[in-house]
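A single protein chain has been omitted; all remaining protein chains appear in their positions.
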Amino acid sequence: MSLVTVVAGSRAHRALRWGTIAAGTAVALAVPFNSSPSLNGDLTLVLCYAVAAAGLGMLVGYAGQVSLGHGAFFAVGAYTAAALLAKTDLHWLLALPAAAAVTFALGLAFGIPALRLRGIYLALVTLALAVAAGPVLKRAEPVTGGVSGLSVPQPPVPGWLAVDADQWLYLLSLAVTGVMLLIAVNLTRGSLGRSLLAIRDGERAARTAGIDVARVKTLLFATAGAYAGVGGALFAFALGFVAPESFTLLLSFTLLSAVVVGGLGTVAGAVLGALFVVFVPQYAGEVDQALTGIIYGGALIAVVYLLPGGAAGLLRRLRRRLIDVVEPTPQRGDNDAVPTSDTAPVGGQPAAGGVRP
Amino acid sequence: MERFLQVVVDGIADGSVYAALALALVLIFRSTGVVNFAQGEMAMFATFVAWALADSGVPLVLALLGALAFAFAAGMLVERVLIRPVEGGNPLNLVIVTLGLFIVVNAAAGWIWGFTLKDFPQIFPGGVAEVGGVSLSVESLGIIGVLLAVVLVLWALFTHTGIGLAMRAAAQSPASARLVGVPVGRMLMLGWGLAALLGALAGVLVAPRLFLDTNLMAGVLVYSFAGAALGGFDSPLGAVIGSWIIGITEGLAGTYVDAIGSDLKVLVPLTIIVGVLLLRPSGLFGSPEVTRA
């Protein structure tokens, strides 16, 4: 659904990047006023996951480190916000930086020793973190409410804004997500971004160039943790309730799936991936409740085969193809090919890609 | 003292179940360079096959053998159809394919057999046996015996048969193996089949101790990861010893440390592996160059 709107925007504004962003923002702002409260709730969830996926995407995409424990950071962020709101009079706006700070610190504490490990072993240690999160949350009852969880007073709709609660929560999450994604873009373009690119291209060379690889990686790990923490805090706002069963191992898998499906290390990919992990299981469930997992898992595998570069990569190729259409002297063959790809983008993909190794 | 020995033996039995699945993980890791996250779910599915066969009146022994044969064939099929196309590419793609498979297999089992708990028939007789004046559970001793037999068979297969040697060669250096005429693709298929068989064995051994449902192997998988990581991910012997250490400490901590209890038991092995990996980043028996994700 969002695929179509974004593409329409880019067609209308041709290659103008800002036009695309403006249209996307406009659509994102208009959506809650043209949909149902339950759909708004789902879209808010998409935003929570998108923030977490953006951080994880930087970690996987630039440092090449697979973290299976991002669900734990998400949980810690959610519980930090929930506990602060439930047990203190802190303003909800301050709960967000608090969640970010706690998860960033946790990321540092964990990242400094863990980053000595490589590949599989790092993945396993982060997996341990994800597995441990559930039982620890249940046990730390005075803070977390144990098995029964915590009710969170949701941020109230400000008096000057005439919107419903679901719309408000969506808009609030949208604003926070927008800020976090902007920060992510700036991070990856600034000096940190250059260091990250150098590390991705080769650690040894980066080290020779004077980059403190261990420090950059640890900071990136902590930053990715903080992104998950903010996503978790938004999640607590959106649901108004946190309980251990929301933060199982599956959540960590879901976040990693969002990153891969969306496309590594791109902001658009984080949003698209989050849309995938929220809506595909849901639509699959509407087709046949029992088949939800089969369709979801099958779609995940299909994306790996059919969409190298993830949804963001597909979008890029699609946009390129659309721009080809408006070239002054189109070839006859091109004209024939384009309508099919336009009406059936996914079906046209395997033929165009042919990228199977 | 008797209680202590009982806890240790039960711990080794639990550890032996983890070891069977850990061996499966190690087998695939050595040949494909990837951790198969779906290993536990594939094992759970095969365990359901055994249950369904037994439930429909097939004698238990035949039902178990049938499930193992099913797992072997399914494992080979998974390698050929799902893994081969993404092999040698970005390891992250392989990780995601196995995560997708995890979800698909779990859902498929629920779709076919439902989500209610099933009683899996006992494989070993109940009760206890007197060993050196200590009463030990027959089931625990049986599980340990099966695992030891499996280790022996695997050892013989890999060191004393041509096909085992070819599998090791294909895992170590696919290009060189091809040059001496080893069909590497077929060896990989065999490895996945064998791993699935080992996983299924873990499934049918643990199912009578728990109830059978679609979440049967989720916990076992985590412990098996811990065991494999502790031993070093490329060492089969390490995987067995690591899994035993995990099983024993889990049992001891759950029994003797009151604050831990059954809910935090899972933290004990996790703390151990994190600690060991930080001191010895390639596990107790692993080789240092193993770094692939």
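Going in written order, the chains are labelled A and B, and every chain counts its residues from 1.
One rule holds for everything that comes next: contacts are C-beta pairs under 8 Å (C-beta built on N, C-alpha and C of every residue); 3 or more make two chains touch, one makes a residue touch a chain.
One rule holds for everything that comes next: contacts and distances are computed from a predicted model.
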Complex member absent from the view - protein name from UniProt, among "Cell shape-determining protein MreC", "Response regulator", "Branched-chain amino acid transport ATP-binding protein LivF" or "Carbon monoxide dehydrogenase large chain": "Branched-chain amino acid transport ATP-binding protein LivF"
Chains in view touching the one left out: B
Residue among B:G57, B:G126 or B:G181 touching the omitted chain: B:G181
Listed residues B:V128, B:L141 or B:A169, member touching the removed chain: B:A169
Contact footprint on chain B, counting only the chain that is left out: 162, 165-166, 168-169, 172-173, 175-184
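By our rule, only the chains that are shown with their structure count from here on.
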Chain centre separation (chain A, chain B; CA means) in Å: 33
Touching residues on chain A, where the partner in the complex is chain B: 60, 64, 66, 113-114, 116-125, 127-128, 131-132, 135-136, 138-139, 249, 253, 256-257, 260, 264, 290-294, 296-301, 303-305, 356-357
In the complex, chain B residues that touch chain A: 29, 35, 37, 82, 85-86, 88-89, 91-93, 95-97, 99-108, 110-111, 218, 222, 225-226, 229, 233, 263-264, 266-267, 270, 273-274, 277-278, 281-283, 290-293
